[in-house]
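These notes concern the structure reproduced below.
Heads up, one of the protein chains got dropped from this complex, but the rest are sitting where they should.
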Amino acid sequence: MLRIKNLHARVEEKQILNGINLEVKPGEVHAIMGPNGSGKSTLASVLAGREDFEVTEGTVEFLGKDLLEMEPEDRAREGIFLAFQYPVEIPGVSTVNFMKTALNKIREYRGQDTLDAVSFLTLMKEKIKLVEIDPSLLSRSLNEGFSGGEKKRNEIFQMAMLEPKLAILDETDSGLDIDALRIVANGVNKLRTKDNATIVVTHYQRLLEYIVPDYVHVLYKGKIVKSGSKELALELEEKGYDWIKSEVEVA
Amino acid sequence: MSKDNQVLEEFTSKEYEHGWTVNLEADSAPKGLNEDIVRFISAKKNEPEWLLEWRLKAYRHWTTMKEPRWPNVTYPAINYQDIIYYSAPKQKVQPKSLEDVDPELIKTFEKLGISLTEQKRLTGVAVDAVIDSVSVATTFKEKLGELGIIFCSFSEAVREHPELVKKYLGSVVPPNDNYFAALNSAVFSDGSFCYIPKGVKCPMELSTYFRINAANTGQFERTLIVAEEASYVSYLEGCTAPMRDENQLHAAVVELYAMKDAEIKYSTVQNWYPGDKNGKGGIYNFVTKRGLCAGDHSKISWTQVETGSAITWKYPSCILKGDYSSGEFYSVAVTNNFQQADTGTKMIHIGKNSKSRVVSKGISAGKSQNSYRGQVHILKRAENARNFSQCDSLLMGDQCGAHTFPYIDVENKSAHVEHEATTSKIGEDQIFYCLQRGIDEEAAVALIVNGYAKEVLKQLPMEFAVEAQKLLALTLEGSVG
Partner (left out) sequence: MSTITEKESFSQSLINSLQAQGYSNDSQARKVAFEELKKLGLPEAKSEEYKFTPITRILSKSFDAKELVTESIASEAKVEDRLLSEFPENVVVFSNGRYDESQSSLKAVKGLTILPLKQAINEKSEIIETHFKNFPRSKDPFGLLNAAGWQDGLFVHVEKNIAVSSPLVVINQHDTNEGKVSSHSRLLVLIEQSAEFSIIEKTNTNGTLPAFHSLNEEIKVQANASFKYYKIQNDPGELVQVSNTTIYQENSSRTDTYTFTLDGKLIRNNLSILIDGEGCESHFFGLYLTKGEALVDNHTVVDHMKPNSFSNELYKGLMDEKSKGVFNGKIYVRPHAQKTNAFQSNRNILLSDTATINTKPQLEIWADDVKCSHGCTTGQLDEEALFYLQSRGIPKSTAKAMLLYAFAGEVLEAITDEKLRDYIDGVVSERLHKNF
């Protein structure tokens, strides 16, 4: 589904990604871990198409298409969803209105009919149940005045609405208490199918207790320096990132 | 060229939609202004002697006045002798009903999306259509008449209800109030008149649609709305003009008079021709709008969506004379290209426990300058007056300007006055968030701008809200700062 080859990227003059290789197949969950500043969030942003980052080398193929050539909105329409680490606030625009616009734009792109108000609301109700979000949040301005947990839950709700093929969760666990974390993780798990894939970007192992990965990759200085099964995450938790750092320095 | 600039560029090249002209035969006064022209206009309209005298007095006063220079706008001097002060589409007979109206005129309004044919209208909006200087048609007159509501052109009001016109004309905006009000008082040609009797809640929206068609013509209409005790009316005003290279002057006066317990809601969607993208042509919109909350518990509410005009200079105001009276001002002003807007409100608190609320949302793009100018004045006897003002500016691109000039004058210690202002831009992160959800940039900007202006747009009656939203989306889609 997703094939990243030798990806290099920088922001302004600063080189951040230094040759990432990663392959994600349908149905898989990949965790990307690493210390602060290792390039985790940059990778997520580059995949979603944020303009601040310049890809200097490498390729990214998504469902057989060149992802890097696409505009951010087209990537979304092709099925990439980024759950933001810091979701923005948009005053005056309700989540409902926002989602209706987004969903219909995506449907248009895919040559499907746009949803009328009734079928949209039916769909929404269904998803509200699925991700356990307070419906009153959805009629408020997008993320405005939301708590950290509410923002993250809203991200998962949007993911449920848009049914992406590849979801990238960027530090979704940051700032969440254990209850909120559980609810968010449950939402993600319910959305898993054999046809879609998930990349979980995180600093801590905690989230991976709830969203169990098939693969764990450790990112350091813009490169994947170690890959393994979910046990690798536990090992990291125990030994800390210094263990990886020293291992890399030695090599 | 960065992407932002590209989109900005696209947006600035957007064309004005209502820029066409119609070949209507017109009956015009010669160019220029003097006492004879004033007499000519008055004679054309078969006015009574007192009104001619009123006009002449205003004219004489005008000649002693100086054009105001304090607004934050610049424009070349206006040659007041180069303007035609009276132009009327030629009609063979005075229309008694819609069937008598020139079909060409009806078509003109249909092109604007305003149907004058009553049976076609489902929304229940009564329309007074004013083209160049005169009212051409008023709909739903009979139905309103049954309730005792008078809704007609100003000239008709002068003929049919002279006692009312005489009593209230100039009572809120005196002829010598300011330069443009004096000019209007001397040469106003038509407009709308509306009277709601005691206890009557007007069952439909009343609306006037203004259109400047003829070249070199100034439009000087006058609107007067009187709401008797415990009555209610919601009134809408819309305007467009053809694209012309030369600037055209629009100097209207609107007077609202609310008695005890009465409420007047006045909404405007102003879409005069703003000039081309190089700043050539466009309407000078110099308008005096003022409401008097004369009685206790009366309420006046102004809502405006300003997207057009080369220059806008207007301050719809409320004089809160009655105790417990209340005034509101909701405004969205959009400027683009070389447009300049200096607009805002005055809330003059005289009555005890009077309250006012101001919500102003400015949006500047292109090379435009957008100013909010407002005054909140709490007079000595206005015990317990309350005001809350919120003035926000949104900038798109780095070549425009946003200015805020609030004057807050408080002479009573029990007053509570709060003013807040912020400046922001559409954040790149906001845009990116929308993009990531599959919403393209143009739709994203429309979404964000409508969200930004929501507090004002929701004040508009349904029919207008839709039009206003479309207008905002049309003029601002894709412009990112």
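To keep things simple, chains are lettered A and B as they appear, and every chain counts its residues starting from 1.
The rule is simple: a residue touches a chain if its C-beta (ideal position, glycine included) is under 8 Å from a C-beta of that chain, and two chains touch if they have at least 3 such contacts.
Just so you know, these numbers come straight off a predicted model, no measurement behind them.
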Going by the touch rule at the top, give the shown chains the omitted chain contacts.
B
Touching the absent chain in the whole complex: find that residue among B:Met65, B:Leu164 or B:Ile408.
B:Ile408
Listed residues B:Lys167, B:Lys201 or B:His416, member touching the removed chain:
B:His416
Can you list where chain B touches the absent chain?
70, 380, 393, 395-425, 481
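The rule is short, and it goes like this: only the chains that are shown with their structure count from here on.
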Rounded to a whole Å, what is the gap between the Cα centroids of chain A and chain B?
49
Can you list the residues on chain B that touch chain A in the complex?
3, 427-430, 432-441, 443, 447-448, 450-455
Could you list, by residue number, the parts of chain A that touch chain B in their complex?
48-51, 71-73, 75-77, 81-82, 84, 87-88, 90-93, 97-99, 101-103, 105-106, 109, 141, 158, 162
